[in-house]
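Removed from the display is one protein chain of the complex; every other protein chain stays in position.
As written, the chains take the letters A and B, and residue 1 is the first residue of each chain.
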């Protein structure tokens, strides 16, 4: 039971490191940049969680296995990126798996540190989306987390299942499995069918310009 | 007296969450992206302060009211953004109010944790400008904090008033009121009259090009 967070964490570390490394190779970062990015994507969520709940030093700093796993994933991606990239949607799938694993691991650990249920759900979500946010911020992009199809919602759902199961004292492993499957399939279905949350209606001054036919150009703001 | 930081913090949370959510709706983030951005804008400054002074877990993580307030503000903004946006300069005014509230709350809390006066002023400023910086970094922009009219200066002034009043053992509430008014009006006046701090004279190679008539083009650097 106690090893569940560790196993989930290391698996999530591996897949998020792959996603970080792929994003890095696409941007033509050099080998080391790719490794830094894969480590950042793999550990930023967990580090944020650990700093916020007071688990210092964070697991991924005190335990070399996180570093080892993410460097391994980074090196594989770096030298085999054409192969990995050819698998269609690979980045998105790795990302979805990492999201599920981290959301579950994060919620479990927050509960273990005595946080109240609401904030344990939040920290599960932060653990899930933190790595992807760090990856995108380092690449100077608006995090996909903030735009993508049901991204944070999927993490939130998984964390909520974990916390709900914990509150009802249900057995840990099946609950975690349900949470993982829920998050992963929510995210994959959202990508496949383009499910989205609503976007606010903004009175956009550029829209009226467009009507007047001025082809505008890129967003300036 | 002891509740002052909490009240200031929650008020600042509300207005910064509004500013974060407005920035998110303008960028066409979906509902959840908007909520994440409003929570980030509302709590990043306070979380940075709490992590740095060792108040772990940070108030906005251990206390669900911060989350509740910022989600409330985010949802309002999301569904009424045309209304909120029509109020002119709303983002800037919310921002100015949040800046004042957070700078005062941050300096008070840093003093309560025994930091020396100089660093308490600094942490008040960090609390004030941290949320806006997080908001802008997540939107892949250079933080307005670093460019805008007397932004950080206003936060610094408020924090300095709080620390000064504390050193002289003046009554807390009036001092906080003065600090709030000072910061808010400094910022609003700076926006209205375009007050700015000086910008360094840089020997810009592009300037000479411009003289030779080449129509410049976007900044590259």
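Following the convention adopted for this analysis, contacts are C-beta pairs under 8 Å (C-beta built on N, C-alpha and C of every residue); 3 or more make two chains touch, one makes a residue touch a chain.
Keep in mind it's a predicted model, so treat the numbers as computed, not measured.
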item	value
Selected residue (touches chain absent from view) among A:61, A:92, A:170 or A:189	A:61
Among B:6, B:75, B:92 or B:119, the residue in touch with the chain that has been omitted	B:119
Contact with the hidden chain (one of B:133, B:160, B:176 or B:191)	B:133
Residues belonging to subunit B that touch the chain removed from view	51-54, 56, 115-116, 118-119, 122-123, 129, 133, 137, 140-143, 145-147, 150-153, 156, 196-203, 221
Absent chain, residues of subunit A that touch it	24-34, 36-37, 47, 51, 56-58, 61-62, 64, 67, 77-79, 81-82, 85-86, 137-140
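Criterion: only the chains that are shown with their structure count from here on.
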item	value
Gap in Å, rounded to a whole number, between the CA centres of subunit B and subunit A	27
